Structure formats: structure tokens, C-alpha cells
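Written below as C-alpha cells is the structure these notes are about.
Removed from the display is one protein chain of the complex; every other protein chain stays in position.
And now, subunit A:
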Amino acid sequence: MTIRSVLVANRGEIAVRIIKAAKALGIRTVQVHSAADSEMLAVKLADEAINIGSPAPKKSYLNIEAIVSAARLAGVDAVHPGYGFLSENGDFADAVEAAGMIFIGPSGEAIRLLGDKVAARAIAARAGVPTVPGSDGRVADIGAAEVVAERTGFPVMIKAAAGGGGRGIRIVQSLAELREQFPLASAEAAAAFGDGGLYMEKVIPRARHIEVQIFGDGQNYVHCFERECSLQRRRQKVWEEAQAFLLPDNVRQRLCASAVALAAEVGYRGAGTVEYLYDEDGRQFYFIEVNTRIQVEHPVTEMTTGIDLVQEMFKVAGGAALSLSQSDIRVHGHAIECRINAEDPAKSFLPAPGTVTRLSIPEGDGIRFDTMLYAGYTVPPFYDSLLGKLIVWAEDRNACLDRLAAALSKLTIEGLPTTIPLHLALARDPSVRKGTFHTRFLESWLETDFSTVDGTSAEVA
């Protein structure tokens, strides 16, 4: 079945991105929105818009019944969930299918299986993908946790089985700390995710976060190579690159092949990402988790492979076989994405919504800006602070960094603070230039190097 109309069950820049991909394929678009989002760009661009509820996400973008009703009312063939909100909710995928529509993503069953971090670890192990040393599944109690910790050594991470996106993680340094934190972590996991289950993983120090973009149609599986996402703040990515810098070719081949093996193990359908930690010293990679959706950082893969991943999602969900074979997928040049957030770097990244009084977007070869902004738009306070993503491509990494710095200097968003000064400082930083960073790099860099870059705002203004 070919998809002729789609309901976009998300907001912000990804809703805009989905609408543009749908329009390119001649698909009619219906955008849902909360009462706080009637002026958002995706609403203006879509063929039709439906108000599904009040600003609180649980009353609108997380309300399965409201979204499925809107999709029925609009008479669409399919629903695209974007990222975040209900994108990795197996029950939502099932509800869409039960209502006779196509869910643009994997089956509800696959989402649940891979969303359970413990089950996903077991699947990875079955597919021959190395996992971080830790517990075999859930840890029943503190006694079992002590046994695991003695085997892996400290520091060790306690993680919520139902967690994700960096949430529900605690690092403990000793047996005493483990005894103290274990019950707290369980209570917190129960409160946050409705599941107090915990598992444990050894901490891999100074690791890089590398992930592989996969694609499947349930029969055939390919990878679109890897991304480097080690620059993180509070376990949230702020800057992503394709390909991973300094990754030896033989490691890259094994890494990408392992992600495809995992996709095949579960008969994966649609776009997904397999995330790994990479220990540079030991040249060893370890599976962390699978994201069963399109990701924020997908454009760097698009810029280096020339594949439109969102259009491909529509085609595969519509029943078409994968149009790509592995030998068709090649990488050209280097791409970097900066997440531009409505946060004030000078005030501990305090989120600061407001009205965009002036907007000037750089244009030119190798520059792309995926955004939800327009001049005069008021960014609401109820959702995350991502305003847009500046993605820059060039022949090699050094040229890409130069072009990125130039593009960031020309990107003007007035009326509210943004993280542009942070990215400009990173683009010029010698360690970032050399590529010698890991997942803990940015937080210590912010305390030392960035705090000494006084007047970064003035520099950009």
C-alpha cells in the first residue's frame, strides 16, 4: 500500500522535517498540535491542522486516544511519530495499526522488545554484538547487585531497565555507595518509568559514543554508516558528526556489520539506530541500546550519504522493499550538526523561551538549517528547548569545522538566548579540532575552557 496522506504526531523541527519529506513525495499532510502550538511552523506548512488538547504533553502529544481520533477524523493512511513523545511507545504503534492505519516505524512488538534495555542486551548478545560487562538481565536485589559489582569492579552504573535518553542512570564508586544508591535508584525508576527494574553495567572510562544508522524492510537490512556523538551535556547530545573521527576502518566495518546483524535478529522494519560505547585504547566497542525511530542527528548521515532517510521511512512503511542495497551506500566528506537550543550558556544553560524578533539563516553550499523558527514566532515554555539544528558538510573534517564556524557566525536568532556561542567556541577549540574528546569531555570543558571564553555572547551579537 502506498501512503497518500499522513498525520504528523509530533511538533517542532522534526514535524517540519517530516512535512517537507512528505510533500516531496506528494503525500497530503495533517499536523496535530496542542493549544500552545497553533502558531508553530509545521501547522502553517501542513495541508490541514488539528488541535488535540491543552499544552501539557500528556494531554496532547502523549495522548494516544486523541491522536488516533484525529487521524481517523482526518482520514489519513499513516501516522509518523517523529522522535520523543510517542515515537517509541509500542502501544501507540498498535493503536494506530488497530485503527487501520500504518505506523511509520517498527511493529509495536519490536518497539517493546528493543525498548526494554535488558531484553535488548540479550538480543544483542544473541546477534554476536559485544555488550558492556554487567548483569545478566535485571538485578533482583542488593545481594545480586553486590555479586555483579564484585565481578565488573567499580565504578559501575545502575541503570533503569525502562530508562532511556540518559535518564535513570547512577554511577557508584564503592560497595557502600552501591548499598545506599540501589534502593533509591529502584524507587526513582518506579516513579519515573512505572517500572522499578534495574540492571548494571561497568563504566567504560573515556569512551566515545558511536552509533550506527540502520534501515530494514523486514527482509533486507542495511547500515548507513556511523555517527560520532561524544559531545554531550548531562548525557544529552549537543553536537554530532558523520563519520566517526579517527575510527579505524576495520573497526568501522565490524561495528556496522554488528548493527545490521542485530536488525536482522529482530526482523527490523524502518529507520533505527544502534548505539555503542567505543573504547579507543582497547579498540573495542560495546552495545548500549537501540532507538527504534528517526533520530535528532539523522541529517549528518543524510549529508554524507545523500540518502533522504525520512522519505525512505515513508516508502518502506508503505510496503515498498528497501530501495538501497549495501553496496549503493557510500560516504562522501564530513558533516557536523549543532543543536541550537533556547538556553543561556552564561546562566548554566537556563532554558529561556521567548519571541524571535529577528532571524537570519546562513545559506550556501554544504549548509542546512532544520528549524521550527520564523521571525515573530513565540517559543512556548512547555516543550524541550531545541530550536533548530545547523548541519554543515565539507570535503573533510577541517574544512567542515571552518565552514561551521563561518556559518555559526552568520546565524542570527534575536529575542532569546541560544547556545550558538557554545558551538562557536567548540568549533574553534583545539581539542575539538584534533578530535580528542569522549563522553565526559564537554562537562569539564564547560567548567574550564568555556568559562574563560568571556564575552562569547558579545562576540556573536
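Heads up, the rule we're going with is that a residue touches a chain if its C-beta (ideal position, glycine included) is under 8 Å from a C-beta of that chain, and two chains touch if they have at least 3 such contacts; residues count from 1.
As a convention for this text, contacts and distances are computed from a predicted model.
Of the candidates "Spermidine/putrescine ABC transporter permease", "Glycine betaine/proline transport system substrate-binding protein", "Biotin carboxyl carrier protein of acetyl-CoA carboxylase" or "Fumarate reductase iron-sulfur subunit", the chain left out of this view carries the UniProt protein name "Biotin carboxyl carrier protein of acetyl-CoA carboxylase".
When the missing chain is restored to the complex, the residue among A:G218, A:P351 or A:G435 that touches it is A:P351. Checked against the hidden chain, the listed residues A:A56, A:I169, A:L324 or A:I361 yield one contact partner: A:A56.
Touch with the chain that is not drawn comes from one residue among A:N63, A:S385 or A:T418, which is A:S385. Considering the whole complex, the residue from A:A185, A:I214, A:A342 or A:L426 that touches the absent chain is A:A342.
The set of subunit A residues touching the chain not shown comprises 36, 55-56, 191, 342-343, 350-351, 353, 381-385.
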